[in-house]
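Pasting a structure below so you can have a look.
And then chain A:
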Amino acid sequence: METASPEIFSSIPLTHYILLSTTLFVIGLIGVMVRKNIIIVFMCIEIMLNAANLMLTATSVYYNNPGGQIMVFFTMTVAAAEVAVGLAIIVMAFKNLNTTNIDLFNKLKG
Partner candidate 1 sequence: MDSILSLILFPLFFALLIAFLNKKYAAGIALTGSGLSLFYFLYLLSGFKNSLKVLNEFSIPWIPGIEAELHFGLDSLSIFMLLLTCLVFPIGILASMKYEEHRSKSYYILLLIGLTALLGFFSAQNDITFYVFFELALIPFYFIILMYGGSNRKKAVFKFLMFTVFGSFLMLAAIIYFHSLTGINKTSDWAMLYDMEISLSAQTWILAGIFIAFAIKSPLFPFHTWQADLYSEGDRPTIIIIAAVLSKMGLFGLLRFFNVVDDAILHYQMPLIILCLIGIIYAALVAWRQSSMSRLLAYSSLSHMGMIAAGILTASISGLQGSIFQMLSHGIVAAGLFFIVDLIMFRTNNSSIYGSAGIASTQPKLATYFFLLCLASVGLPLTSGFIGEFDILLGLANTNIYLSAIAGLSLIFGAIYTLRFYQKSMFGEMIESNNEWAPITLNEDYVLIILVILVLAFGFFPSSWLDLADQATASFVHLKSKI
Partner candidate 2 sequence: MIDKVFYFLSIATVISATLVVVSKHPIKSVLFLVLTFFLISAHYVLLNAQFLAMVNIVVYAGAIMVLFLFVIMFLNLNKEIEQHKSLIPWFIAIISGGCFLLITMSALSKTELISSVEHSSSLGLVENLGNVLYKEYLLPMELSAVLFLIAMAGVVLLSRKEKIVDTK
């Protein structure tokens, strides 16, 4: 198997990865805030999770510590479970309200 280039450690500092994942995270954040379609909002949350995953993996590799990658594994587990349950909830809510527009889920307020 091709060995990972030590090159990447020398040419790209970990900071870059952290920045990249932060950027992705922020994009996800923005998406969560502005999008109205629940499914897309949910997808944006997935982006956020992936951003964290990316940081974990990069850090794990840079630190030569497998924990980060294991964590990513669990994150995916969690994400899968969340998606399953989340989509079930979305479907249920859709059945009741017949919409996925996030703005219309505002019966409970005040």
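Details
Keep in mind that, in the parts below, a residue touches a chain if its C-beta (ideal position, glycine included) is under 8 Å from a C-beta of that chain, and two chains touch if they have at least 3 such contacts; residues count from 1.
A word on the picks: all candidates are chains of the complex that A comes from, given by their letters.
As the structure is a prediction and not an experimental result, all values here were calculated from the model.
Interface record for this complex: partner of chain A among candidates 1 or 2 is 2, by the touch criterion.
Those residues of chain A lying in contact with candidate 2 across their complex are 1, 3-9, 11-12, 14-16, 18-20, 22-31, 33-37, 39-40, 42-44, 46-47, 50, 53-54, 57-58, 60-67, 69-70, 72-74, 76-85, 87-92, 94, 100-101.
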